[in-house]
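As you look at this complex, bear in mind that one protein chain is not there, while each of the others sits in place.
Per-chain residue numbering starts at 1, and chain names A and B are given in the order in which the chains are listed.
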């Protein structure tokens, strides 16, 4: 029996759930596939303004890839290339998701789970959550493509600490080292995550998309062109810009419609 | 009535003051212009060893750009390009200032104020200061050129947190996330900022300039040339290097003259 990836919608917030009960939501090959498909669907849905990613239950976000599966799924070079192409597709789907993405983290956020959380825009976790990738105890190294997101989030020193020592960081240390956005009491994680999702949904959706797009664009060394800079003022023609300015000057809450 | 940018000199320290009373020092177009001119003048003045940038009073560094003005100043693409060219010129003037720059922050440091503080070398703030850019509530996105300094200072994750959630970070969170250099009691901000300015002024001015120049140079991916490396030893011919070594060996305080 394999795990599953579920998707629940409530108003403009979609929650994607990694579910592999009894295995701390370890992500198997089928789940990496499902996750890619689910996130790509949400990315194309203009009704969705925020995507929350979480594990089933409160024991784990995801304890990593499903190691047992490696004996058959990652036993040869060809299998390994195919396996990690799929992991990469899932990470890329989350990374490229035009709407803001938020990892809601309870408990273990390890290995592939950590790689996935690192691709989200925000990470909100409980005090007893824990982070790492102790694969030096498993005899294999992280796929370089999968290191990239962690390197961008955590920097060289913290990534090497995690990989070389194989240590598991607690929530406070993860926060201090920039691995997570916010730490709250375990019982408050869901509340804080959806409060954040609500704040995101109350902002102008086109603005959120633009901010994600430009931050991503600025990670490249290619200088911004005049055409791109002009395009960055597309908001001038939007109803939401007019609404935002009007609401500000009238000292009222804006009501953004996403156009 | 528009705001103003003032400049006060005391010994080798110049203080540049953003002043827009009643608007939490919101920076209007005329102020962006004045700021550019004032900072460019200071940059050319060899008597100045440190530039402190602050807001008038203790309510705000600067609450952002002057939104009311946007209806006429940033209503069309051409206006927007001209407006942000001026903002960019001011940010660039601060960024390129050869002397060390220090943002002294009380209260609100928001939007354009945050962009400006991020261009300074140091940021010293009070416990009740606050940081953010909640423009997702206004319906427009940050100009990509203006994101660059924030991205360099805060990194992708923190910039996205600020922009997507539109949250305002308090001083402790801003410190933890690298947005500020030091946080002190509100009543101690002025004292700490000028103590820092004094420490800077007591160091060799040519060394400060060299350090700023090389750190900036290293942000480029172009490898250092042999000529540049030789040029980095220009200090060998300076009086201040002789004075510095002599003072160290004689266990006395050096007296640097900037040559």
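Heads up, the rule we're going with is that a contact is a pair of C-beta atoms (placed from the backbone, for glycine too) under 8 Å apart; a residue touches a chain by one contact, two chains touch by 3 or more.
Worth saying up front: this structure is predicted, and the values here are computed from it rather than measured.
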Of A:163, A:180, A:218 or A:245, the residue touching the omitted chain is A:163
Please identify which residue in A:89, A:145, A:195 or A:236 touches the non-displayed chain. A:145
Even though one chain is hidden, which residues of chain A still touch it in the full complex? 67-68, 70-71, 74-77, 80-81, 135-145, 147-148, 151, 155-161, 163-167, 176-177, 221
I need the residue numbers on chain B that touch the omitted chain, in ascending order. 100, 121-122, 152-153, 175-176, 178, 181, 196, 199-200, 202-204, 206-208, 210-212, 214-215, 217-219, 221, 224, 228-230, 232-233, 235-236, 238, 240-245, 247-249, 254, 256
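Simple rule for what comes next: only the chains that are shown with their structure count from here on.
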Can you give the whole-Å distance between the Cα centres of chain A and chain B? 32
